[in-house]
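Notes follow once the structure below has been shown.
Of the protein chains in this complex, all but one are displayed in their positions.
Chain nomenclature is as follows: A, B, C, D and E, assigned in order of appearance, with residue numbering initiated at 1 for each chain independently.
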Amino acid sequence: MKLLAVNCNTSGSVTREIEAAAQAVAAPGTVVVGATPSWGVASAEGYYESFISAAAVLDLLATWPGHFDAVIMAGFGEHGREGTRQLLDAPVVDITEAAAITAALIGHRFGVVTTLSSTIGSIEQSLDGLGLASRCAGVRASDVPVVDAAHDVAATADALAEAARPLLAAGADVLVLGCAGFAGLDTLLEERTGVPVVDGVAAAVTLCESLVRQGKRTSKAGAYAAPNRAKPTPGWPVSGPAVR
Amino acid sequence: MKLLAVNCNTSGSVTREIEAAAQAVAAPGTVVVGATPSWGVASAEGYYESFISAAAVLDLLATWPGHFDAVIMAGFGEHGREGTRQLLDAPVVDITEAAAITAALIGHRFGVVTTLSSTIGSIEQSLDGLGLASRCAGVRASDVPVVDAAHDVAATADALAEAARPLLAAGADVLVLGCAGFAGLDTLLEERTGVPVVDGVAAAVTLCESLVRQGKRTSKAGAYAAPNRAKPTPGWPVSGPAVR
Amino acid sequence: MKLLAVNCNTSGSVTREIEAAAQAVAAPGTVVVGATPSWGVASAEGYYESFISAAAVLDLLATWPGHFDAVIMAGFGEHGREGTRQLLDAPVVDITEAAAITAALIGHRFGVVTTLSSTIGSIEQSLDGLGLASRCAGVRASDVPVVDAAHDVAATADALAEAARPLLAAGADVLVLGCAGFAGLDTLLEERTGVPVVDGVAAAVTLCESLVRQGKRTSKAGAYAAPNRAKPTPGWPVSGPAVR
Amino acid sequence: MKLLAVNCNTSGSVTREIEAAAQAVAAPGTVVVGATPSWGVASAEGYYESFISAAAVLDLLATWPGHFDAVIMAGFGEHGREGTRQLLDAPVVDITEAAAITAALIGHRFGVVTTLSSTIGSIEQSLDGLGLASRCAGVRASDVPVVDAAHDVAATADALAEAARPLLAAGADVLVLGCAGFAGLDTLLEERTGVPVVDGVAAAVTLCESLVRQGKRTSKAGAYAAPNRAKPTPGWPVSGPAVR
Amino acid sequence: MKLLAVNCNTSGSVTREIEAAAQAVAAPGTVVVGATPSWGVASAEGYYESFISAAAVLDLLATWPGHFDAVIMAGFGEHGREGTRQLLDAPVVDITEAAAITAALIGHRFGVVTTLSSTIGSIEQSLDGLGLASRCAGVRASDVPVVDAAHDVAATADALAEAARPLLAAGADVLVLGCAGFAGLDTLLEERTGVPVVDGVAAAVTLCESLVRQGKRTSKAGAYAAPNRAKPTPGWPVSGPAVR
Partner (left out) sequence: MKLLAVNCNTSGSVTREIEAAAQAVAAPGTVVVGATPSWGVASAEGYYESFISAAAVLDLLATWPGHFDAVIMAGFGEHGREGTRQLLDAPVVDITEAAAITAALIGHRFGVVTTLSSTIGSIEQSLDGLGLASRCAGVRASDVPVVDAAHDVAATADALAEAARPLLAAGADVLVLGCAGFAGLDTLLEERTGVPVVDGVAAAVTLCESLVRQGKRTSKAGAYAAPNRAKPTPGWPVSGPAVR
């Protein structure tokens, strides 16, 4: 089974980290291929950047030449999920959804620890759209930008644990890593907080495998019916045919 | 006062219709300038097209050379509203919000009649984000594509009246025209249904005037704080500096 | 255009302040006329007084001799809005609604700072009825009674800023002045808090202008259908024909 | 124990019917005294009349000379409940609340059948305020005005059964009589529909007895703290001291 | 009238306390009979124990030989309420419901003080099921296990007052004793907090009397239709015919 893990920003090194983290949790026989938009944002940490990244990801997927069995949208709290489901027949799993679903299965209420406070609004909108907002005890920022997350992982884990404190006090018994760039920090944060910590990339890989093994694809009978390609779309896709 | 009315699609003739409809309701001294994205979608009738249009509109606004006192986002149910608020200090009024607000002030529950069923999901998300979903009796499609709306206005009004029937039966006492391309049809639909009909473009013009006269601008103290321009954004804006 | 601004209490001096604040923001050609109930409450700071004021305002409007194009209900959080809409064909804008709507257009979440804690329940009910409660971060009392608000405006602004602190901490990026008697304090509170502050009276004036310019009146097709005047209503109106 | 059953309209004969229906279900030792506002509305069938009745009822209670252990507010869906709780220390039970509570204890979802469609909005607001709206399958009008309800009880019961049909189809397994003037029709409607039918007047009597026997009175520690009587309230109460 | 008060645990002494507390508030002519499950849990302080107790209570009621007019389910926050309503025609009142209803009639928002934090989830689920969660300011644990509640009532009342503090700060103006074993502590807690305190056992007795006097029984027309006894149920009831 081949999974396409689409980064929401233009950093190839972040894509490679996501690809590696995803491959590490994948079942035997599952191959994860990372993909990087050819234009867009260096990182998506707010509504403005998130909406740009949504179009860049759609651009990439509209022109992707290869086959895939399912798509992982690897931007936490990023927009565009429903558009991707319209575009594709293959199942689409967003890491925000995947993390929230995993957390809801192993705990009663979850808290999300993310990078900057500018991302909180997008994340809350994503959880509202999914429908699990009632299970969320809150979203808190650690003030660690995504580009700095990997510099000193112990320090990042400390900052996340600090951000998690009010969430645990408010009743969260599970935490969610609110950024793809935090992949791999779950164990460090579990040690610091004593609660299970969910990594959305790992969650999304296994949920894609779940959907593919069930043989289910995105419904085309309603909101996600294919867009009308007959209609001229000027200057789109922006990037021309994508190349990996 | 100068208002920028941004069309969500690339049709210059639609932009001119919006501009004219907006100017017609504007107060003395208010000038409405229409703007058309230089790339994007021929019409936005579903999630996929809506997310593309969001980025194209942001692209236009990020590079707009002229002054404006407020912005009208003239795509009904389109995405990107929160990103635009991040980008700009000037007030932003989306026609979906404007229509829903007007309807909530003159009736108890409103119904929305739109073009195709593929747009219903985006419209519902927009109303959820605004917070007035509890006042909405439903969103119904007329199966009149936006490009055909102006061909035979009497026939379009008939189709909208037909689409409105279950909404009125469900308790709606006001209707909302769920597409910028329906501008001007409010009177025809009022004649057919006997209830007030709100046109989002007209509503947005007068709400922009309301905000400008109150002297209020978009808050930069929270979710709409300006995005970090220092961060390199590769290949963005796509269009280069916009020209009217 | 003539707007009738109805005070909810019997203080003529408060009516004159409301009239002046409203006229100050009105567009050229808009005339604001203040109106004072002939009986009722010295100030409406709780459910009991609010329900009395609702009937006194209805009494005034049922007997008002002059013409008006729209009505401003100038009591923050007061009851009776839906009854007024039943009584009149002209549009009705309550300052609670108007402030909340304005705040929702320029920020993500708003907080309300009001006079006494006894008014909080009514204000919350009003926001629930409107449908924007989900956008409200909370309502807080400053413990400044309405009659004292104008004595020392700097001290009042300080008390409001203090009351606003937990609202800002809870994520509010806009504030609403929760009392008509606070009109004019928006600038002082903006200086103290750094966030936009909305004054409901100013908001209501410009929203009335918005509705009148759109040519829309209260729907009579549902919940606001005119009451049955044929039915004898003993001893009502209480006041006899109103005189300005 | 003495219960004061306050009619919301000015009809003494309706008050006597309420008093009799209430006394019939009361426990030994409970005395029900009916009370009629000295001004107000002939019947309260919509927001406008409901807000007038609220003030008239407050007027009556503010000047009632006798003792009572609890108050029944006997207008279905009428406003003013929270104001009455502010005014009094004795427990207050509104028949809307009482009927909904009883229905929620003996069934899964209830439907309300009322007089005219103009009353539906007020009833929905009352259920929202109580908090049991999620248990309500809907409110339907029978088009039988309250003044005609007692003329031909079999015909009225037939009309109520007809109005109930869509509610039962939507899952209601209990019905509520949505008007004090329907008192006594519960058995006739049970025969026609096969589901339990709750009469709010009977429910309110027994809930008042419940509160008095528990020795509980309205909390004065929050939203229902007594209004400030020191504050001059011009021309209020309207009626002067009430006489039974 | 005969009421069956079913303890949710197997402690006969707790049953006797419940029976005595219930009898104390009952009207003349009402006889309360306590009942103890023959198997199950020593105390139900969490989901696991609560689900076991639900089946043990159903087992008891499925085999109870005597007559009763209504049933009190005397475990605060315990599961099984809807199953009991399916099994029986007689009205069923759960003390969680009864306390929440009483609190909602005498205050604006209530807080619940319970034993251990492990019980909070069940209590919240019960309030959600009832529909009054919007009236609840929160549920807080006192860390007093039910078995210790009666040892030193002054100390227990102190612990409950401490647990109540954040609830009162969050706007609760009424408190609910969140455990049948706290019966009788309402007065002590009222002295310590100044707000009315509701005891669910007393509330349930008077609500049972309310339903019986109204002549209403559990609806069999929907969700509570009798289970199909024709279907073999292996090894059930577990206890064989119950004996008091």
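The definition used in the following text is that contacts are C-beta pairs under 8 Å (C-beta built on N, C-alpha and C of every residue); 3 or more make two chains touch, one makes a residue touch a chain.
Nothing here was measured: the structure is a model prediction, and the numbers come from that model.
> Given the contact rule set out at the top, which of the displayed chains would the hidden chain touch in the full complex?
A, E
> Can you work out which residue in E:24, E:42, E:155 or E:169 touches the chain that's missing from view?
Of all options in E:24, E:42, E:155 or E:169, contact with the hidden chain holds for E:42.
> Pick from E:5, E:22, E:35 or E:52: which residue touches the chain that isn't shown?
E:52
> Quick one: say which of A:66, A:131 or A:232 touches the chain that got left out.
Hidden-chain contact among the options goes to A:131.
> Contacts of chain E with the missing chain: which residues?
Chain E touches the missing chain through residues 10, 38-43, 45-52, 54-56, 58, 79-80, 82-87, 118, 120-122, 125, 128-129, 223-225, 227-228, 231-236, 238.
> Going by the touch rule given at the top, which residues of chain A touch the chain that is not shown?
Answer for chain A: residues 25, 27-28, 82, 91-93, 97, 101-102, 104-109, 130-135, 168, 171-174, 194-196, 198-199, 202-203, 206-207, 209-211, 213-214, 216-219, 221-224 touch the chain left out.
Definition applied: only the chains that are shown with their structure count from here on.
> Identify the chains in contact with chain B as well as chain E, in label order.
Under the touch definition, chain B and chain E have no mutual neighbours whatsoever.
> Between chain A and chain E, what's the gap in Å when you average each chain's C-alpha atoms?
44
> Which whole number of Å gives the spacing of the CA centres of chain A and chain D?
53
> Residues of chain C that touch two or more other chains: which are they?
82, 108, 121, 223-224
> Every pair of chains that touch: which are they?
A-B, B-C, C-D, D-E
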